[in-house]
Structure formats: structure tokens, C-alpha cells
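Take a look at subunit A:
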Amino acid sequence: MINFLSWVLLLSGCFCVLISAIGLIRMPDLFTRMHAAGVGDTLGAILVIAGLMLQAGPTLLLAKLVLIMFFLLFTGPTACHALAKAALAGGEKPLLDDNNQ
Partner candidate 1 sequence: MMFFVTVIALFPAMFLALGRAIVGPTLYDRVLAVNSFGTFTVLMIAVLGFMTDQTDFVDIALTYALINFIGTIAVLKFFVVGDFGYEEQRDQ
Partner candidate 2 sequence: MNWVTHYNYWIVILLMMLGFYTIIARGNLVKKIIGLNIFQTSVFVLFISMGKIPGGVAPILRDDPTTIYSNPLPHVLILTAIVVGVATTALGLALVVRINEAYGTIEEDEIHEQDRFF
Partner candidate 3 sequence: MSTLIDILLLSLMGITALAAVRMKSLFGAVMLTGIFSLLSALWFLILDAVDVSFTEAAVGAGISTVLMLGTLSLTKSEEKTSNHSQIIPLFVVFVTGGVLIYGTLDMPDFADPLAPIHTHVAPHYIEKSGAEIGVPNIVTSVLASYRGFDTLGEVTVIFTAGVGVLLLLGIGRRREDGDE
């Protein structure tokens, strides 16, 4: 049962990571890429680490994995936010729909 759950979590994590990587290469401009990479990476990383946590069992290892998960959970969005702020300050403009301008 635990193995099955771990398979599901690991595979869905891989799926999210792959989607975020495809978004990173396929999206048209910087901010949409950032959206794909920031959201997909964080979710994928958390799912993969959760899958590993099920395999670790209640040991010290579990605590380390929880730490990694928390770091990724906090640092991913923070880095993305800082990147968006730096890009705006550096003069990058988001790509807008022509009809709304």
C-alpha cells in the first residue's frame, strides 16, 4: 500500500516537473516562463519529496526530508518573486494581449 502511494506521488511529481520544464522552453516570454517554472517546480519537488518520505519511515531521515521540503516550499516562490521584481526593475515588460491595450 505504501509502495503504491509512493509510486503515485513520485510519478505525479515527475509529471509536474516535466510540465514545468516544457513550459520553461515553450512559453513565449519571460514572465509566463517564470509562471510555469515557479509553480510547476515547487509542486513537483514537494510531490517527489513526499513520495520519498513514505519510503523513509519514521526516522531521522524523515526529519531531513521534511526540512528539504520546507526549504523548497519557501525558497522556490521567494526566488521566483525576487526574479520577477528584478526583471521589472531591469526594464522587462510582460507580454500583453493586443486587444487590452
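As a selection rule, all candidates are chains of the complex that A comes from, given by their letters.
As a working rule, a contact is a pair of C-beta atoms (placed from the backbone, for glycine too) under 8 Å apart; a residue touches a chain by one contact, two chains touch by 3 or more; residues count from 1.
Since this is a predicted model, take the numbers as computed values, not measurements.
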Next item on the list: In this complex, work out which of 1, 2 or 3 touches subunit A.
Entry: 1
Item checked: Sites on subunit A touched by candidate 1 in the complex -> 3, 6-7, 10-11, 13-14, 17-18, 20-22, 24-25, 30, 33-34, 37, 41, 44-45, 48-49, 51-52, 55-56, 61, 64-65, 67-68, 71-72, 75-76, 78-80, 82-83, 85-87, 89-90, 92
